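One chain of protein is taken out of this complex; the other chains stay put.
Let's turn to chain A:
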Amino acid sequence: MSDEKNWVPQSVDVSVPSSARLYDYMLGGAHNFAVDRLMGQKVERDMPQMRSAARINRAFLGRAVRFMVDQGVRQFLDIGSGIPTVANVHEVAQAAAPECRVVYVDRDPVAIAHSELILADNDLTGAVQADMRDPDSILNSAEVRRLLDFDQPIGLLMLYMVHWVPTEADPWGLMKHYREVLSSGSYLAITHLAADHTNEGARAAIARMSQAGGQLAVERSRDEIAAFFGDFELAEPGLVRFAEWRPYGPGDISDDPSVNDIAYAGVGRKP
């Protein structure tokens, strides 16, 4: 009866930093709280290039979405979307093709509440609060059922996401499940921390950030990451360092090689 936790919804705790808001801070946004900024400053101390790494991941998102739109994809499912602000999926996709439909998924309740607010007058977008490890709660959610047609190609985005799933939770089995529900011609984009990156500060930064996520991000080898794509056909240039996936301009690559090799990226097509 005196257990105070029962009186405050446990899922909304702004006294601990959230990875979604931390990412927004790293992108230069103000959709964050003091506790997130404090964590951000500590993380930047561990890894001064953190902002570049966030920006380059965001730039990859833009390229991957534009690529998928070019291939005819008009619906997107972004799992681990964070706070959809600058340069996010619906912005990029709807700029290229206004009829694009997008569903954002994140487990941070504040990020999802925020998504719902800013997307309120955009009928073609929706947001779902769910954990990627519970595919059914995502795939059966009202928003997904309202917006996405699984008989048509879907662009599934899992950016900076799967490394949060520990090996014990069988991320390969999970990804197989996600791949199976997609129709032929669908696309899957992944960015994932590389086991062989050369960034000295990243380990400390990741360990620190994992306090926000509650678990440690798992770095994986190129082969392990390639297995997430299963029988999907990787688009050129294949599974490469995330800065090297069809870079188009200065925003896509850093001058610092230890930023460029921090994650692997690939886009695969379901045959």
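Please note the rule applied: a contact is a pair of C-beta atoms (placed from the backbone, for glycine too) under 8 Å apart; a residue touches a chain by one contact, two chains touch by 3 or more; residues count from 1.
Going forward, contacts and distances are computed from a predicted model.
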item: Undisplayed chain, where the name is taken from the UniProt record, one of "Phosphonate C-P lyase system protein PhnK", "Diguanylate cyclase", "Phospholipid carrier-dependent glycosyltransferase" or "Branched-chain amino acid ABC transporter permease"; value: "Diguanylate cyclase"
item: Contact with the hidden chain (one of A:Ala204, A:Ala227 or A:Val240); value: A:Ala204
item: Residue, one of A:Met50, A:Ile112 or A:Ile225, that touches the chain absent here; value: A:Ile112
item: Where the unshown chain meets chain A, residue by residue; value: 1, 6-12, 14, 21, 27-33, 42, 45-46, 54-55, 58-59, 62, 66, 85-88, 91-92, 95, 109-114, 116-118, 200-201, 203-204, 207-208, 210-211, 216, 248-251, 254-255
